[in-house]
Every structure is written in C-alpha cells, then in structure tokens.
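The complex appears here without one of its protein chains, the remainder shown in place.
For clarity, chains are labelled A, B and C in written order, and residue numbers in each chain start from 1.
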Amino acid sequence: MATHVLTVDDATYQEVRDQRLLGFLLFLISDVIVFSSFIYGYIYLRSTVMTWPPPGIEPAALYMAGVNSIVLFGSGATMHYAMEFFKHGDKRKFVGYMIATIFLGLGFLGGQAFEYFNLLHAGTTWPSSIYGASFFTLTGLHGFHVFIGVIFLITVLIQAQRGTYTQQRYFGLTAGALYWHFVDVIWVALFSLLYVWK
Amino acid sequence: MELDVLLRVIAFAGAVVVGLSALMSLIAEWPKKGLDDHVTKVMLGLLALGCVIVILVAFGIFPGIAVPTKG
Amino acid sequence: MNTEHEEHKLDAGFWRATIVMGVISALGMWGVVVFPIERFVPEAAGIAVQIDWLFKFMAFFSVPILVYVNGYMLYFTVRYRNRTGQPMDRPGSSVHDHKALEFWWTAVPSALMLVLGILSYVLIPQYYTARAASANSVTVEAIGHQFSWEFRYPGLRDPVPDELHLPINVPVTVDVTSTDVIHSFWVPAFRMKQDMIPGMVVPMTFTPTEVGKYEIVCTEFCGVGHSGMRDRYVYVQTQSDFDAWYAAEKTKQAHKTTEVTAAVLASGDAAAGGQLFEVRCTTCHNAAPFDQRKVGPGLANLFHDPAHPKLLSGKAPTPADVAEILEHGLSGPMGQMPNAQLNGLSAKDIADLVAYLKTLK
Partner (left out) sequence: MQAAVGTAQVPHGHIHPPPDTFIKKYIFSQDHKVIAVQYFITSGLFFVLAGLLAEMMRAQLATANNTLLSPTTYNEAYSVHGSAMVWLVIIPILTGAFGNLVMPLQIGARDVAFPWLNMFSFWLFPPAGILLFGSFIWGAPEAGWTEYPPISLQQSFGTSMWCMAIFLIGVSSTITGLNFLVTIIKMRAPGMTWTRMPLFVWATAVTAFLSFIATANLSAALLGLLIERTFGVPFYDPSKGGSPVLWQHIFWFYSHPAVYIMILPAFGIVSEVLPTFCRRPIFGYKAIAYSSVAIGLVSFAVWAHHMFTSGLAPWVQLPFMILTMLVGIPTGVKIFSWVATLWGGNIRLTTPIYFVLGFLSTFTFGGITGIMLASVPADVHEHATYFVVAHLHYVLFGGSVFGIFAGLYYWWPKMTGRMLDESLGKLHFWLMFVSFNATFLPMHWIGLEGMPRRVSTYDPQYQDTNLFISISAFVLGASMLVFAYNAIKSTISGREAGQNPWGARTLEWMIPSPPPYYNFEDIPVVLSGPYDYGKPLPYREIKADLDYMPIA
C-alpha cells in the first residue's frame, strides 16, 4: 500500500516536473526570440552602411573577447559536470563545480566590464553610433542574462545545501543548468556575429 | 601586440580544454532519452562549436574585427 | 435523448436557390464590369487604368463568393430552422465530411489566387523599378516636409513648393524622399503612392495621360499638420504649357548672380581649402564616404562615387555644380545646406573648398 502511494506520488511528481520542464523550455524559446529580433536589428542596421564599424568608431577588442568567451564556455562545461556529479550523488564535487561555475560567470561579467570601460574610454558609447547601439544593447542584454543566471545558480546551490533536492527530485537544479547552458549558447551566436563577423 | 599574442595562446589552450570536455560530455550524454537530456545534448554541441570558433579566431583563420587590445 | 437522424438530399429547393444566386451574382459581376470608376476618380495615368482593371478583376470574382456564402447561409438557416412544434434535440444530418467538395473549394480559390498573384506581379516593375529612360522623359525629386511638399527639377536651382507640374504622355520618374519624418506621396488620380522615408530615395515611374489638376495627399501620419497636407496639386500640362512654365520658373530663379566664375574656380588652392573644411564644414560633413552622414552626407570621392545621388541635373556633379551649391545653398533630400552668406564664404573660399574636395578620394 505504502509503496503504491509512493509510486503514485512519484508519478505525480513526474507529471508536474514534465509540465514545468516544458514550460521552462518554452520560456527559453521566447527568450531566444527576444535575442533574435535584436540580432535581426543589428544585421539590418549593419547592412545599411558600407564600412563596419562606421569610421571613427573604435570597435571592441577581438582576442580579449575570445578569452572571455572561453571563460563563459568553461563555466558551461563545469555546470554540466556539476549536474552529472549531483545525479551520481557526489555532493562534494557537485558543490565544488557549482562554485567554479559561479566564479567563472562572475569572471565573464568582470571581463565584460573591463571591455566596456575600454570602449567608453575610447569614446564608443551606447548612443554614439549604430555600432554602439547594437553592440551595447546585445552584449548588455546578454550580460544581464548572465547576471540573472549567477543569482539563479547561487539560489539553487543554497537550496541544494538546504537539502531541498533529492536524487530523484531536483527540477530546480535542472532549470538552473538549462538556463546557464542557454546563456552560453546565446554567447556563441553573439561572439560570432559581433566580433568575428568581419 | 605581445598582449594579443598572449591572449590568443590562452584562448586557444582554453578552447581546446573546454571543447574536448564538452565533446566527451556530449558522447556520455548521447544515450539518454529525457526531454531535458536532448536539450542538453544540443547545448553541449553548440558549446563545442563555440570553442571551435574561438580556436579558428586564435589562429587568425577568422580575422574578425581585430583591433589591438588595450589596458 | 432523441437519436434518429434526419438525412437530407440536395433537392429541387436547393438547386432553385443555387440558380437564383447564380443570376444575382451574374448581375453583380456585370455591374462590376460596367462600373465607371474613372467617373468618380479620374484615371490620369497609364498605370491607373491597369490598376483599376486589376481591382475590377478582384471585385468580379468576389461577387459570386459573397453571394453564394451569404445566400447559402441564409437559405440553409431559413430552410432547416427548428420550426415550432418540432423536437428541439432531434439531431440533424450526420454528414460530417465530403472529400470531393472540400477538394474543390480548396483548389478553385487556390487557382484564383495564383492567377491574381501573377497578374499583380507583372504590374509591379512598371511603376516601381523601371526608371523613365526615354529621351524626353522627366525626372523629379519629391521631398516631404512637415507639412509641405517640395519638387526639384533638373536644371532648376531652387525647389518648387507644393506644385508638381508634369508634361502629358511623357514617362515621369518621381524620386520620393523626406527630410524629417515619414510622409506618403499619394496622387489618387494616378493610383500611385510611395512612402517618403528620410534617408531613403525611392523611384516611382508613370506616364500622365490626361491634362488636368489632381490632388496630392499625404497618407502617412506625419504630425499635427498631417490633415492639412492636401489641397496641393499635380498639374498635368501639354508639352508646350509645361515648357512655358519651366522657362518662367527658370527666369524667376535667374536673378541670383554667380560670382564663382570658371576662372576663380580654376584658381582654387586645395591646401587652403583643407584648412577651411576643418573649420567650416566638419560640423556637418565627414571627409568620408557618402553614407557616413553627420548632418549632411559624407563628401569624400564626391565627384566619382557612384553611390552618391545625382545632384540638381540628375548627372554626376561637376565642380561647377558643387560651387553653385556652396554659393547659393541647397535644400535636398539630405536636408538644408546654407548658402555662402550664411557660411561666410568668399568666392575664393569656395574655389579652395572645391579644389580640396576634388583631392578627396
């Protein structure tokens, strides 16, 4: 009987988890749409001029951004490992990798701050030109997402420490991981379009 | 300019490490069937792609809008 | 619950209704064919006739659709209504599909759409991409302002405000643009409309076919004076009248004397011009390619850049053109260029500047 109740409850949990997972993925999709319409705007504006960036506008430094991207991508990898270790019940490694992820995320934000500082110093401001407009809007939007992601991960980590998640029931964690991967993957697109595309 | 060389080396090294780990995780993830697993696979794949792009940049195969790094 | 279905056939009543509707739609279609649109809105351009024809084509096929949809709707409703005394819950016909019927009412409209699509598409290039190329054809720049129009003719230095004069039976290309917000240049009698978008020059080609005076209307909201942007007219004139008007305009504008003679122009000093440019011009102009606007366009490569819009004459600018603009100013699609007094430029200065501009690549 007890077992029956338990199975029902697991099924109940599964049911609700699936709903939330689907909901969360749909949310991510709508977020992709937001980014893609800004990206569309960027490509459109860029297509209206001959030289990019417009003359007299100091663009962002490529290799700096390359290193910064690796920092973010690395955090994606560590996030995945953290997930795996949690699933296998290795609490200690899980916590370690989570913290690594969070710090890498913060590192990325720091790198971006440094980059912004350089650009503003060189006179490339947000309203300065269509370059400034697209660059700061896109990277800023993404940076904001990273910031939210960091907070998200910290919360999830605390929750995990409080023992909210069991090895069968850890939707919050899944959501956190998916969100973080999403933030990474968006950066792949932004890096290619804003820095690499010549 | 030396700074840029240094940055390219770091970027390359990091990209190799991260890219490989992403690929290996992808291989490990492959048999899983859950909806979130499928999504994770896509994400890891794109992550690896990102690393490839960085490597190509580090080698200057993608010249990009390369301006000397300041600071 | 009452369960026995009442099945129906397509009986005489149905066919009678169908025939009646057929007659009505035939009348309607005949009405569409003979309807004299031009009696209400004159067709003053070649393209107008074709567009009206297209409109009638669509109206023609719309009539039967409207008649049959509404007709069957009413007929079925009246015919199959629940009459007093009949059981409320008696189920109607159980027919819920009819493959052939559904196929045809999907296929026939699709075919119609395809025809309409082709008919429409063949019309577009005639007024849109094709520029008036024939020898005597006219090119006019139409510029929208809050809240007035401005028309620049080749060879006329100053724009003509709020009056568009066109010769009859001559292909005309109107390059529409705006200096402030989006306006829309609409001449109902020509069936021609084009948004005037700041920073964009869009050509519009047609051939006026009837002498007369036709209203120009702004159809894109452009601010508080939008409603007032009417009562301005296109004057389609016989070639001789048009030439007379053009000559009159030219003499009206001719009082301006030119101090920058060819001789002065030849004596220009590029170095001095360069310094002057830094002081006087860089507030509004970059020494960069045309599309790098500040207030005015970038001026690099001014004399050789294909992307640079043709100036007054519709031909590539000559040093003389540029000197003239520097001396007398210009109000064009890119905005207002002040004249020599306002810029405090002497004839020598202008010559130097032109010399400098020639050096820019």
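Everything below uses one rule, namely that a contact is a pair of C-beta atoms (placed from the backbone, for glycine too) under 8 Å apart; a residue touches a chain by one contact, two chains touch by 3 or more.
Keep in mind that what you see is a predicted model, and the values were worked out from it rather than measured.
Novice: Taking the complete complex into account, which shown chains does the hidden chain touch?
Specialist: A, C
Novice: What residues on chain C make contact with the chain left out of this view?
Specialist: 1-8, 37, 40-41, 47, 50-51, 54-55, 58-59, 62, 65-66, 69-70, 72-73, 76-77, 80-82, 86, 88-98, 101-102, 105-106, 109-110, 113, 116-117, 119-121, 123-125, 127-129, 180-182, 184, 186, 188, 191-195, 197-200, 202, 215, 217-228, 230-231, 293, 295
Novice: Please identify, in ascending order, the residues of chain A that touch the omitted chain?
Specialist: Per the touch rule, chain A residues meeting the hidden chain are 4-5, 7-9, 11-13, 15-19, 22-23, 26-27, 29-31, 33-34, 36-38, 40-41, 44-45, 48-49, 54, 126-127, 129-130, 132-133, 136-137, 164-166, 169-172.
The rule we apply is simple: only the chains that are shown with their structure count from here on.
Novice: Taking each chain's centre as the mean position of its Cα atoms, how many Å separate chain B from chain C?
Specialist: 50
Novice: With centres defined as the mean C-alpha position, give me the chain A-chain C separation in Å.
Specialist: 46
Novice: Counting only Cα atoms for the centres, state how far chain A is from chain B in Å.
Specialist: One centre to the other, that is 15 Å.
Novice: Quick one: in the complex, what on chain C touches chain A?
Specialist: Per the stated touch rule, the residues are 286, 288-289, 291-292, 307.
Novice: Any idea which chain A residues touch chain B in the complex?
Specialist: The touching residues are 18, 21-22, 25, 52-53, 58-64, 66-67, 69-71, 73-74, 76-77, 80-81, 84, 114, 117-118, 121-122, 174, 177-178, 181-182, 184-185, 187-188, 191-192, 195-198.
Novice: Which stretch or stretches of chain A touch chain C in the complex?
Specialist: 48-51, 54-56
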